[in-house]
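One structure below.
In this view, the complex is presented without one of its protein chains, the others remaining in place.
In order of appearance the chains are A and B, and numbering begins at 1 in each one.
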Amino acid sequence: MKKKIKILIAKPGLDGHDRGAKVVARGLRDAGFEVIYTGLHQTPEMIVNTAIQEDVDMIGISILSGAHMTIFPEVLRLLKEKGATDIHVFGGGIIPDEDKEKLYQMGVGKLFDPGTKISEIVEYINNYFKDKS
Amino acid sequence: MTISEYLKKFEEKDIRALSKIITIVEEGLEGSEEILDYISKKTGKAYRLGFTGPQGSGKSTLIAKLTKNLLQRKKRIGIIACDPSSPFSRGALLGDRIRMSELFLEKEVFIRSMATRGSLNGLAYKTKEVADILDAFGKEVIIIETIGASQVDVEISNLVDTTVVVFVPESGDGIQILKAGLTEIGDIFVINKSDRMGADVLYYELKNLIEMSYQNSKWKPPVLLTQAINNQGIEELEKAIFEHYNYLKENDLLQEKRKNMLKRELANNFEQEILKIYWQDERIRKKFDEIFLEILNKKISFSEGVKKLLKEVKND
Partner (left out) sequence: MTEKEREELEKEYHLWEEKLKDFPQCSLPLFNTISNLPLKIVYTPLDIKDFDYLRDLGFPGEYPFTRGIRYTMYRGRIWTMRQFSGFGTAEDTNKRFKFLLAHGETGLSVAFDYPTLLGKDSDDPMAKGEVGVCGVAVSSLKDMEILFDGIPLDQVSTSMTINGPAAIIWAFYLITAEKQGVPFYKLRGTIQNDILKEYIAQKSYIFPPEPSLRIIVDIMEFASKEVPQWNTISISGYHIREAGSTAVQELAFTLMDGFTYVEEGIKRGLDVDTFAPRLSFFFNSHLDFFEEIAKFRAARRIWAREMKNRYGAKKKESLLLRFHTQTAGCSLTAQQPENNIIRTAYEALAAVLGGTQSLHTNSMDEAWALPSEKAVLIALRTQQILAYETGVVNVIDPLGGSYYVEYLTNKLEEEAYKYFEKIEKMGGMVQAIKAGFPQREIAEAAYRYQKELEEKKRIIVGVNEFVLEDEKLEIPLLRIDPEVERRQVERLQKLRKERDNIICEKRLKELKMAAKSNENLMYPILECARAYCTLGEITNALKEVFGEYKEEAFF
């Protein structure tokens, strides 16, 4: 059993709002995870390449600019293409419930709303791995 | 996947396999010994570079710009970036990659962030093993970045062929540098963010220090001024690295250095294994606790206690 869970926190597209991503990254670090943060303006390809090189267990995508219906599917597609579908994708930001449903259908994990506590995200991650083992 | 399946894919230069193999070794999971045995037969071709220096000196940016240059020479590059684990939560925020995002889509560049996980020498425990894996994978240049220099971050020079020490103009006066022992491990010195005030002063101080310390040396470490973020000084850095490589080769020092590195690694591993054996021995641990109490209650002296413990070990 692995000692450390690794999470990639990603800011895709042109969205510059990184307050949430940074707070979550720091919070996950304080909860004992190893967090990789790659900064702004990442394309889905950059995100997936990073995820694979770092062998992360999960990718957390933060998106508030409304481009989620383009970004999430593209990340999933690239993960499939590169044979990395074991990397779990979740996220947060401004995503209407209708779109959340569509994304869940595609295989995206939990999408967190504004106001989510860091402890909720930590619980989600821990439960995910508990279930897996 | 089984280990041999992973290794097969590794042979085929599959990135995912490389990444998974690194994880297995880093975590010490089942199969890591098999992997390391396999790897050990294939290492030795890569040139290893170390970058150390205080936090904020711009190591990551320098590495990124240098890598861009090396890519133009069609080199295959592996980068290991170390960041500290939190002593409280044991988690880590690995952010060196942020400065390297221009490399994320380069096929020939593999970047791996490693948390120190309690290691105190500025590097992750398994840094050397991961460098070996990248070497075996076919990476021609492997760049290792420490977390940030303190008096302890000199270990990097034992892992690489060339050590680059990166300062910023605010890096304190020459005496501090001497104390930190950094002048002894640096093959190349860089003053980054050299547009800031104090760059000239530090430059002359470093040059003087080097004159004094390396008077009788064949290799006098150059002091370079760079502004990584503006791509200035990168070519000079590249040149200095190649010069050092040539110097090592021409004086048969490369082999010598690597020989010493291997010896040191063997000694370290041997020591660690011995320690493990003895600490895992129930009998010895019991004796240790007993003797400790005897010393504590002043029944025997400290040095007597140590002798007693050694006798116990020797009787094994």
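Operating definition for what follows: contacts are C-beta pairs under 8 Å (C-beta built on N, C-alpha and C of every residue); 3 or more make two chains touch, one makes a residue touch a chain.
Predicted model only: the values in this text are computed from it and were never measured.
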Selected residue (touches chain absent from view) among A:32, A:66 or A:107: A:66
Could you list which residues of subunit A touch the chain missing from the display? 13-19, 22-23, 25-27, 37, 39-41, 43, 65-67, 69-71, 94, 96-97, 113-115, 117-119
Where subunit B meets the left-out chain, the residues are 61, 93, 95, 98-99, 101-102, 197, 229
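Note that in this section only the chains that are shown with their structure count from here on.
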Expressed in whole Å, how far the mean CA point of subunit A lies from that of subunit B is 30
For the complex, which residues does subunit B have touching subunit A? 15-16, 19-20, 22-23, 27, 29, 85-86, 88-95, 97-98, 101, 104-105, 110-113, 115, 117
Residues of subunit A touching subunit B in the complex: 2-4, 25-26, 28-39, 41-43, 45-46, 49-50, 52-55, 82-84
